[in-house]
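Sharing a structure below in structure tokens format, with a few things to ask.
Missing here: one protein chain of the complex. Every other protein chain is in place.
Entry: chain A
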Amino acid sequence: MATDGLHENETLASLKSEAESLKGKLEEERAKLHDVELHQVAERVEALGQFVMKTRRTLKGHGNKVLCMDWCKDKRRIVSSSQDGKVIVWDSFTTNKEHAVTMPCTWVMACAYAPSGCAIACGGLDNKCSVYPLTFDKNENMAAKKKSVAMHTNYLSACSFTNSDMQILTASGDGTCALWDVESGQLLQSFHGHGADVLCLDLAPSETGNTFVSGGCDKKAMVWDMRSGQCVQAFETHESDINSVRYYPSGDAFASGSDDATCRLYDLRADREVAIYSKESIIFGASSVDFSLSGRLLFAGYNDYTINVWDVLKGSRVSILFGHENRVSTLRVSPDGTAFCSGSWDHTLRTKNYLFVSLQVWA
């Protein structure tokens, strides 16, 4: 993309400083309407009782680090992807593996289940997002029906189907997000604005279904209009890479997890950060966050192998779960909120030649 010529009185330096001063003004404006803190408002709310969640299922079968997982709308199936290129579809209730495909690349960092439950999408170091229709036909090779949909110029970090099987939203290390038509592979819209790798995205549960949020290595979380490709809102309060973003169930806010060891809540109507979930003893980055169905709990997986459960309203940590032996790389609550699944980099050495890696379902 060639740079346009500079206008009179406009230099790179002047634009940069204009941006900085506008950012300062924006923070001032945002502060004007901030009349109370969340934990103050939440003082009236009853504290949560004792919290008990246990591992109910351990899914063993990946031979290497689990990087990403997604739930099927049927509330029990999941798709997971790993470092060695394997993508597996499980019925996690019975722990049976139903499909497995090996991607031609390693580090499959993104995977998603189609809303119909008939296909999965995945991608990683191949810079692409590919869609595999799921088939139970023994004679068909899943890899043969693979459709290459998205093409980026750097690794694929996240992907998600929109409201149907026919469109996919992707985020990439090339600093952009993009919306694709699955059937033709056509680029429908691209989203430019991040100053570094984009690591995560989430679609808004809104009535008009038109926006999504993305987070990146530039420490920014940006909200986009899917139709125009414009950035609608941006937040820059994290101190390090944002690894995960997830909308609050009402769609009026979203949470983010970052390498700075904090999770934060941003309100879209107030247009500002409204809560920070952190503790001095938590010093490793949060890799993945998700809300419980009512939005009262925030589950966050960390690089120190733990899962911390936060009271979203009061800002306190409700529980810490130890169940993994290496960093938790992915965490999603099931569609009906009955459980959440966590995937990690851990492995348990069974015999000298076999390594089994675990995905766990907690309830």
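Going forward, a residue touches a chain if its C-beta (ideal position, glycine included) is under 8 Å from a C-beta of that chain, and two chains touch if they have at least 3 such contacts; residues count from 1.
Note that in this section contacts and distances are computed from a predicted model.
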For this session: Refer to UniProt and select, among "Eukaryotic translation initiation factor 3 subunit B", "Immediate early response 5", "Neuronal-specific septin-3" or "Regulator of G-protein signaling 11 isoform X5", the name of the complex member that is left out.
Result: "Regulator of G-protein signaling 11 isoform X5"
For this session: Please pick, from A:62, A:86 or A:272, the residue that touches the omitted chain in the full complex.
Result: A:272
